[in-house]
Every structure is written in C-alpha cells, then in structure tokens.
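One protein chain omitted, others in place.
Showing chain A:
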Amino acid sequence: MRRNSNRLSRSQDGSRNHVNLTAIDDLFNRFKEAAEEKIEAEGMQALFEALDVDPLDITSLVFAWKLRAKTPFEFSRSEFVDGCVNLGADSLEKLKAVLPSLKESLNNDDDFRSFYMFAFDYNKPIEQRSLPIEVARQLFPLILGGRFAHIDLWIEFLEGKKHAISRDTYSLLLDFARNIDYDLKNFDEENGAWPVLLDEFVDFAKPRIAQDKDRMDE
C-alpha cells in the first residue's frame, strides 16, 4: 500500500483543517472495547449500524481501507483518528455524508488496485501468507462483482479447490479480470506467466463460455 499513502492524504487536504479532533476521539470512545484501545467486532457492527452501512457491503471494506486498518475487524485509535482526519469527518453525520464518495474513488484503476490488495491483507489471517479458500469465496463476489465478467464461474470454479489463494494469484486475478477478453481468447496459456490456478480456471471456463454463447446464438 506504499503507492497509495500519498494519494490518500492529497485528496483530503482541503478539509483537514476544519476537523475537530476531540469529537473524533469521542466517536472512537463510543464504539471501542471497554478494556482495549480499539474498536473490535461488536463496536464495529454498532458503528456501521449507526452509519447505516451493511457490514457485508463493500462500503465497510472501503471504510476500513480508508482507515488503513491493519488487522481484520479491528480499528486501533490511531487508525480511526487519522482516518477520520483524512476523510475530514468528525461526526457520524459527516462520515455518513462522505461514505458515498469513498465508493466512487474505486473507479480509479490504481485506487482500486490498492483497495483490492488491501482487501487481501485485511481478510487473511495474520499468521498466514495466503487467503483461505472459504474467505476468498466470500470476498471475491464482494469486491470483484461487476468488475469481473466471469465472477460467477470463478466462484463456482473455486468450489472444487482446497488450497488457499496466494498473494500472487490474487493479485494477477485482477489483471486477468481487466485484460482478458470475455471469450478468454487472448489468454495465452503456453507462454503466459499466469499462475496455474488461472490456467486451470481458463480450462474450466472456456467450454462453459462456449456453451453459453451457443445457447445465446440459438
């Protein structure tokens, strides 16, 4: 997420001056765990409820991305405060108002990639290098829905798989979703450096896509 940090601060520069830091602290205290200096699962749920955000919606993930949260389902005080300052929001209302614009920022390709990679680190267990397959199955529709033409096939394909998704494969899936044609014709299995999982996916998907096309033609 190195690439990303500059951009975040730049975009929010204008509003930073008008933020009330104490209000943000209060907001954090309202949702944090009693014993610890962080918002955990329960607090988070309450926070998203207060913001009218479905925790299963992509917005919650985007919010975590903007906060640069390091640990899944945890916001530390510094993460929360810095995040809110960057967003220029010191109250629930202001946060609520700024949320839709956050989602829009995903339309930028580079920002989306940073968000996409953030989602990988944010969702995988800290002690592991890869994204467990069950998590991956839930995560992909959430973040790639509407961005990857074959997302349904991909999820179906993952049903049969047991191995976790490596960072490399995860990262290249985004390239795949962006660069490979709908009919997968420009996917070069022999010479490409595509991860094996994607090779397998293409083998799996090609006949299905051809089938669908035939059906459409009829």
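The working rule: a residue touches a chain if its C-beta (ideal position, glycine included) is under 8 Å from a C-beta of that chain, and two chains touch if they have at least 3 such contacts; residues count from 1.
Note that in this section contacts and distances are computed from a predicted model.
Taking the options "Trafficking protein particle complex subunit", "Cullin family profile domain-containing protein", "ER membrane protein complex subunit 1" or "Elongator complex protein 4" in turn, only "Cullin family profile domain-containing protein" matches the UniProt protein name of the chain that is not displayed. Residue A:195 is the one among A:43, A:83 or A:195 that touches the chain missing from this view. Touching residues on chain A toward the chain that is not drawn are 129-130, 166-169, 171-172, 175, 190-196, 199.
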